[in-house]
Every structure is written in structure tokens, then in C-alpha cells.
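All protein chains of the complex are present and in place, except for one that has been dropped.
For chain A:
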Amino acid sequence: MVENRPWLTFLTHFVLILGVIIVVFPVYIAVIAATHGPTALSSGMMPMLPGAELWNNVVQVWTEDRRGVAPFWLMAWNSLWMAIIITVGKIAISIISAYAIVYFRFPGRVLAFWLIFITLMLPVEVRIIPTFAVVANLGMLNSYVGLTLPLIASATATFLFRQFFMTIPDELMEAARVDGAGPIKFFRDILLPLSRTNIAALCVILFIYGWMQYLWPMLVTTDPKYYTLMMGVKRMAAVADADPQWNIIMAAVVMAMLPPVLIVIFMQRLFVKGLVETEK
């Protein structure tokens, strides 16, 4: 594609820029709204330029207690915990199951793989009622275990690790066996270090996945002590007999957005490397 056609360049850029505007505009509105005082938004005219109230709003979000909503710091803490437990748990479980599926011959190995693979096609929402029933019967409502455990098995991550392990030459395992490394040593000394970039990439994806959970926390938590950010922010808008304080809500939204954004910015290189590179 070495053609140089100015109108084509213009057209492609136009489409791209249009796409970016469509995606970015709501985010822009949220950021702008977070910088204005309480009256600017309820007047009906949405300001397009930043105001001077950002700091006040942020302080209010952090300090003020709202009825029906947990304190912001607690919700942030819950979200962080949930995201971290889900990330670590998913990676730990899926890398071990992928190890079992690829390197060990046991009865039902293929069946196990297909069962895992099939759950790839079922999103949480499909099995949410039975899952809720199980969690409720086990008495895990309103707990971190209830928040994280049902989400912790990951078919995608298992599949990804399986594919990666299959690209590792068998001779490496054989050399390790000759060198006196048993299954645990081989896993720890050779597979884990080789999977480093894959693990980093999955950390990014899974952390964001955990952070963004909305439906599940809403179902299993009724105690504000376990509210997460995503549901808490939504609850902030549901006030009775008054206008929602959009400037405060938007400030909370912007802050809730920050961790995933920062992670993507700082881990981007590792992330791309982990998905693209096949270092052997």
C-alpha cells in the first residue's frame, strides 16, 4: 500500500477521528462535570469547559457520608480487594489446571479440557441464578469469598496458558527430567519464569475484569460494608426526593476509572509483549 491519495488519507483520518470523538465524548463530559459546582449541572445547560470545583468535589467524595452508600474509601478498598483476589486466583488456578492438562496423562484429561473450553462460551450472566443459589446456600452472601470465588475459575486464562505450554518444546521437559527436576520443580523453575509475560498480560486483563464487576457484587452484597465502587457509584445517583448531585457522582466516576487507566498505561508494553511475543 504505497499509494498516496490525499483524499483517501483525509477520509481515513476523518473516520478515525469521528470514532475517537464518539468514544471519548461521554468520558469528556464526565470529566468536565466533575469540575463544576452543584448548580452548574442542574441548570439544564451542560458546560463544555472545565470549572474550578474539581478539588472540592473530590474532597467531598472522600469525606462525606451518604445515606445508603458506603464511604468512598471503603468501596474503593472493596473493589481493589475484589480485583486483586480475582486476578491472583484466576491466574493461579488457570496456570495450574493448564499445567495438568498439558503435561499429565490422567483419565478424563480430554473431558476436563472440553468442560473448561465449553464454559468459555457461557458468560457469568447465563449461569447467574444457579450460581447465586449455590453461593446463598453456602452462606457466602456478604463476604469477600462470595464476591470473588464464583468468578475465580477462568476458562480463557486456562486456554491461554494451555496454548502457551503447548508451544514449549517437549525436550525442555525431558531435559529437566534428566536434570533431576520433578513436576513441581519443573513448574516452578522453568514453566513459571517462561510464562512471565503471559502472566503480566493476564494480570492487566483480569484486574480490569475484576474491577469492572457490577452485576455480581450487586446480587451478593446487601451489607454496605461489602459494596464495591461500581455499584456504589450507581447507588449514589439513586437518591429519593432530590436531584442527584451529578458533580459529586462524576468525580467519583472519574476516580473509579483511574486504576484501570493507570494499569493500562503503565503495563501496556508488557501487555502487548505477553500477547504477541512467543519467546522460547
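In this section, a residue touches a chain if its C-beta (ideal position, glycine included) is under 8 Å from a C-beta of that chain, and two chains touch if they have at least 3 such contacts; residues count from 1.
Here is the rule we go by: contacts and distances are computed from a predicted model.
For the omitted chain of this complex, the UniProt record lists the protein as "Sn-glycerol-3-phosphate import ATP-binding protein UgpC", which is one of "Sn-glycerol-3-phosphate import ATP-binding protein UgpC", "Elongation factor P lysine(34) lysyltransferase", "ABC transporter MppX" or "1,2-phenylacetyl-CoA epoxidase subunit B". Touch with the chain omitted from the figure is made, among A:127, A:185 or A:225, by A:185. Among A:30, A:172 or A:267, only A:172 touches the chain left out of the display. Where chain A meets the chain that is not shown, the touching residues are 169, 171-172, 174-181, 185, 189-190, 193-194, 196, 279-280.
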